[in-house]
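A single protein chain has been omitted; all remaining protein chains appear in their positions.
Chain lettering (A, B and C) follows the sequence in which the chains are written, and residue indices restart at 1 in each chain.
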Amino acid sequence: MASINDIRAAFPYFSQGPGATGYVYLDNAATTQKPFAVLEAMNQFYIHSCANIHRGVHRLSQSASIAFEDARGTTAQYFGVNNPQQIIFTSGATESINLLAQGLAKSHLKPGDSIMLSVLEHHANFLPWQEWAHAHQGTLKTLPLTSDFEIHWPELESHFKSGIALLSITAVSNTLGIRLPLEQIINMAKRYGVPVCIDAAQLAAHQYMNLDTLQPDFLVCSAHKLYGPTGTGILYLAPSWLNSLPISKTGGGAISKVSWEKTEYVDGALRYEAGTPNIAGVLGFAAALKKLQQWDLATCEKHEQQCLNYLEQQLIQIPEIIVYAQGKPKIGSLSFNVKGHHAFDVGSFLDRYQIAVRTGHHCTQPLMTHLNVSGTIRVSVGIYTSQDDINAFINALKKTLVHLLKYHA
Amino acid sequence: MASINDIRAAFPYFSQGPGATGYVYLDNAATTQKPFAVLEAMNQFYIHSCANIHRGVHRLSQSASIAFEDARGTTAQYFGVNNPQQIIFTSGATESINLLAQGLAKSHLKPGDSIMLSVLEHHANFLPWQEWAHAHQGTLKTLPLTSDFEIHWPELESHFKSGIALLSITAVSNTLGIRLPLEQIINMAKRYGVPVCIDAAQLAAHQYMNLDTLQPDFLVCSAHKLYGPTGTGILYLAPSWLNSLPISKTGGGAISKVSWEKTEYVDGALRYEAGTPNIAGVLGFAAALKKLQQWDLATCEKHEQQCLNYLEQQLIQIPEIIVYAQGKPKIGSLSFNVKGHHAFDVGSFLDRYQIAVRTGHHCTQPLMTHLNVSGTIRVSVGIYTSQDDINAFINALKKTLVHLLKYHA
Amino acid sequence: MPETPELIAETIVQEFSEFGDDWTLKYEFLMEQAIHLEPFPDTYRLDAFLIPGCQSQVWLAVERTENRYHFFADSDALITKGMIALLLRVVQDQTAAAISATSFDYITKIGFHNQLSPTRANGLRSMIQRIKQTVV
Partner (left out) sequence: MPETPELIAETIVQEFSEFGDDWTLKYEFLMEQAIHLEPFPDTYRLDAFLIPGCQSQVWLAVERTENRYHFFADSDALITKGMIALLLRVVQDQTAAAISATSFDYITKIGFHNQLSPTRANGLRSMIQRIKQTVV
């Protein structure tokens, strides 16, 4: 367990970066700041054992390979996965979903099949399936949610009965911060033999997950939203898919035998990791995960929750503010708007008042259509966010409103 | 222009890394060491403007976006490309070729088409096309080379006449170091309207390329073989393919409008860069390219050439040694074997004698079959390789031979 | 006949220089520019007149009289609307030649270079591009 101050001390952002001059970063759902330990892990690799992995007989390659496979072990352990081979390193959540969609398209998905997604999906978990559906006369079905974003269970069950080839859903909405009840959804899906893919890009940074218990078929996330480096992510495969998901990216390292006519691929994670992986990125990612375990993400989660609750309490006292999914528990993010004013204007003023938030559609245009807005202002917290940060934000917002409310939009 | 010592001083490998204790790195074709400037560029980003790009209204996102697009400009300029939008950032050469193959499969390539590759190809430029051919009754043709690895021009021309949908070839063999005459090949291909993809993973690290002059249709390379970070690469598209190559990776950032039914994509490089890119990696890559320009790669090339020539001269004086493509000009790499002994044994001893080389098939199994060997020992040089390094290698090799020649294999 | 784009740009730089480093005054002034923008004709409020790549919606239409160009613009964000108002001030009713030759460096001079960033959030670059394109 670590205090907020301990945690902040571990991030150069606060001592050397913009935080040193009081700039408040509340765009953590887009990407997080990185602790020293992550930068060090990468620098150490580049300085002391910079080599390509898995094919070299020399000591640099061997120590890099050992470090890389250790990082796989660390990652597996972080996600409660006993067999590290189920963790495939990718360049990020987006690549993970694309690899998966292309792999499934080769065997599992049949023309005309239905894929179910929620209205909350990030484009990363929407467009690859939409592409597939367009090309194969497939149908995209919507996870049945009430107007209050609760699952409509009987409707979901009848969908499952009528045949769904895949359910691919986000664990947490990157726009609204609400969490879907994965456990119950997966349970019901299993009863009907529907494979489930979880987009954990947001959840993984805020809550421990135990995949050996949760048992999704697939799960994706990005390191850079988890205090790790850019250009790194994972695709988790359940045991039943490992070695059976068709390969959708081919190249060096994934093979056991290649001839002009025919290629045999290796088993295990390497099968899906063709080409030189982002070695430094993977080592940095493992360093981030170790830090999160050391700080205990479960404790951080409670603290983040308090920040978000406090934020929501403050916001709903301002009459011009509309909070989306108001009153619902939120993880990581909260979205709002200022009545009659454009999110872009609000965000621009907040930046001038030393606050970084994100404005726009957050790559969730279907959700924007659903909410009937062109965009929102999103505040997203991280493990280093303090109540002072929230107060600074509220102050800046109030000053912003003074400017904006002079004008009707 | 910089001296070898200036260059070595810019690499932590020599002052803080294994080079400080005399370990000699001759595995540059696998990956190169990184200059301080590259690590600094990445650390600076992570500390001072760590943010996601292209969608943020706040200053960190804006400065990261500017830096990212500046890096695209630097990269374009390095490759002699006037329009930076033709440079698409990927996670590496392997992803670049896979994206390309999947994109071409959607429109350009027709079932039954022929794709021509050389016997020199790295698996990265072989397997994606082999996969396509298997799935679409396509044919893989072999670039006609004489036993001396010269192009058989009349045969090539008659292939072009009979219809080739794509020619995809490596600029330089990562195993033998020999260079294909790209200029003449592309000229002839253009006459017959055959699109050409160049795998510049090896060449780009040793020779300036001017793509506006060379005019390939596509070109790929990896940053990590060019003194840049892991997890970064490029796919170059000729103007005629930009915006017309079908998209094979979808997700956030590449779109202009998304609805449940239909998606419109933006024009330009972003169209192909769905998801959060390896921002730090791209900035590190640009830092590497700036260093190469500062040192003048053309000068480095001459020096590398001298090292390789000297190496070959030394090797051919040892009776037990077989040099592959002996006497042919080489770029970056040279392969050899010790008669009657396994490359793995030679490499293991060399490592103990403080020399890193690569042994094995170098992800070029078709070439191994062609040469009728199971593997080779590959020595590959970089801009920091000195004649002393080559001497150290030759000494170590001689000692290795003393051990091995006691045993017949 | 309007003044030359150069002169107008100089005036704008002059106006902003009065605010010194006080960004709140600059932003207020920018938003006032928006308020004074000529009303956008409803007939042009069509997708065809939208500029892609902005976080806010930006409409831009042009009418040609003799050899001069008259622009109409609008946005749902005030700051964006202010920015485009600033752009239009210099090119309004100018000739094609004058518009093509116009430098938008004054945006940097008045301290809004951030807005020129390649992020797709504000799209100032796209606006400038569209203005220049409409007259070629």
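Keep in mind that, in the parts below, a residue touches a chain if its C-beta (ideal position, glycine included) is under 8 Å from a C-beta of that chain, and two chains touch if they have at least 3 such contacts.
Note that the structure is a prediction, hence the values are computed from the model and not measured.
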item: Visible chains in contact with the missing one; value: A, B
item: Contact partner of the left-out chain, one of A:26, A:39, A:57 or A:127; value: A:57
item: Touching residue (missing chain; options A:107, A:158, A:256 or A:294); value: A:256
item: Chain not shown, touching residues in chain B; value: 341-345, 348-349, 352, 359-360, 374-375, 403-404, 407, 409
item: Chain not shown, touching residues in chain A; value: 53-57, 59, 61-63, 65-66, 68-69, 256, 266, 270
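In this text, only the chains that are shown with their structure count from here on.
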item: Chain pair bearing the highest count of C-beta contacts; value: A-B
item: Chain at maximum distance from chain A, centres defined as averaged CA atoms; value: C
item: Length of the line joining the C-alpha centres of chain B and chain C, rounded to whole Å; value: 45
item: Mean-CA-position distance for chain B and chain A (Å); value: 31
item: Residues of chain C touching at least two other chains; value: 55, 121-122
item: Two or more partner chains touched - positions in chain B; value: 55-57, 59, 61
